[in-house]
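Let's look at chain A:
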Amino acid sequence: MLLMILMLTFTSGCWDVRELSDLGITVALGLDKKGDEFNVAVQVVNPGEISRISGGAGTKKPVTVYEETGETITEAFRKILTTSPNNIYLSHVRVVVIGEELAKDRMKYVLDFISRNHEFRTDFFLIVAKDSTADTILKVMTATENVPANKIYESLEKSEELYAPTKAVTLDDLKMDLLNKGKQPVLTGIRLIGDEDRAASEENVKNLKNTSKLKYENLAVFKKDRLIGWLSEDESKGYNYLINNVVRANGVVTCPDGGKLGMNLIKTKTKLQSEFTGDQPIMNIEITGEGNIDEVSCGIDITKQDNIAKLEQIWNQRITSLCLKAVDSAQEEFQSDIFGFGEVIHRQHPRKWKPLKDHWDEEFKDLEVKVTTKLKIRRFGTITDSIVSELE
Partner candidate 1 sequence: MWKVIGLLLVSAAIVQFEYSHLKKIRNRMDRWSFAVLLGVGLMLSIMKMYDVPLFNPLQAIEFIYKPIYENVFNRVL
Partner candidate 2 sequence: MLEKGRISVAQFTILIFLVTTGDSILVLPSSVAGEAKNDAWLSGIFALGIGLLLVLLFYQVSKLFPDLTFVEYSDRIFGSFLGKVLAGFFLLYPFLSVALLLRELGDFLTTQILPHTPIEAITILFMVFVIYGTRLGLETWVRAGQVFLPFFLLLVVLFFAFLAPQFHLDNIKPILGEGVKPMLRGSLTFIAFPFMETLIVLIMIFPYVKIKKQIELRNAMLIAQTAGGTLLILMMLTALLVFGGELVAHQQYPSYSLAKKINIGKFLERIEAIIAILWLITIFIKATFYFYSSTLGLAQLLRLQDYRPLTFPLGIIAIVLSIEVSPSITYYNEVISKYWPLFDFTMSLIFIPLILVFGLFYLKNN
């Protein structure tokens, strides 16, 4: 007994003990700008509601969102602590959503805070809330996953793999881009579709058809740490092809005589080569890949060699144009080297990079970019000729 008391005095004075039950497990963090101050929103899990043991049939919501404003992020956090019953615990943050206004203005402070705090890990995704504030995004309830942040995290992870126009960016990726002179960062945008007020309600989940939901949309272009604009969907796709970030993707090819044809891209690789004519750098980009035909909704006979060649040509042209669109808008509209062409030149021609380094932004504007695509059609599913062409 004496020993027990001794142990208790030993442990009660302990400095870093955090009992699990006192922990407010934060899964998402939303940061916004409110006037001159920071607005911080955290999505905290109510474990009892989620865990299978207690059935999750309670009346409480599975997550709670706390929100406060402060001059610094830390101050806002401190205020949250006074309203939330538990300690805010940040090691399990899955996503950090940054409001568009804040992203346009003071991203670097956010990054400093996040990378300085030891509780943050580096494996969460950073997302920009497009056309809205971060806290509205955090308040959206989702149907399939109890924890909305998990839903956001997982669907971004999936969509990056399966669908081309998003890019999952972790803290390290972002910092690497910011520190490299030859590359500018991008972040994926997220948007709330539907009614903002209803989104936070339980009803939203209970209805079979969600009236309000979250959707990933395109990429936000940064110059240094400031958001300067958005790529369109096509440009985002082109961007991903250019930085070799496409694992699998679906594409649509217009048939020569009208109608569409679905392609499933299975293997792509992008090679970036830089060369110099005199002092003028040129980027040569070569995209190679293979695809399968998924769906034929036009009258083309895909058993014919000629037609396949034609389709390949159309497809290649389409991807090329996607890429060029992305390059164009980066060069003309944003003047921000989001593709890391500067990095490529640095790696391949370190000597010649030196004079370019300090005024790379201007140089990038006039950089000559050549895109060649060599995509091949390999297979076309379990049937040979299309039923459609038979019927016609």
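Methods note: a contact is a pair of C-beta atoms (placed from the backbone, for glycine too) under 8 Å apart; a residue touches a chain by one contact, two chains touch by 3 or more; residues count from 1.
Selection rule: all candidates are chains of the complex that A comes from, given by their letters.
Fair warning: this is a prediction, and the values are worked out from it, not measured in the lab.
Here chain A touches just one chain among 1 or 2 in this complex, the one numbered 2. Contact residues on chain A toward candidate 2 in their complex (touch as defined above): 14-16, 118, 121-123, 172, 175-176, 179-180, 343, 346-351, 353.
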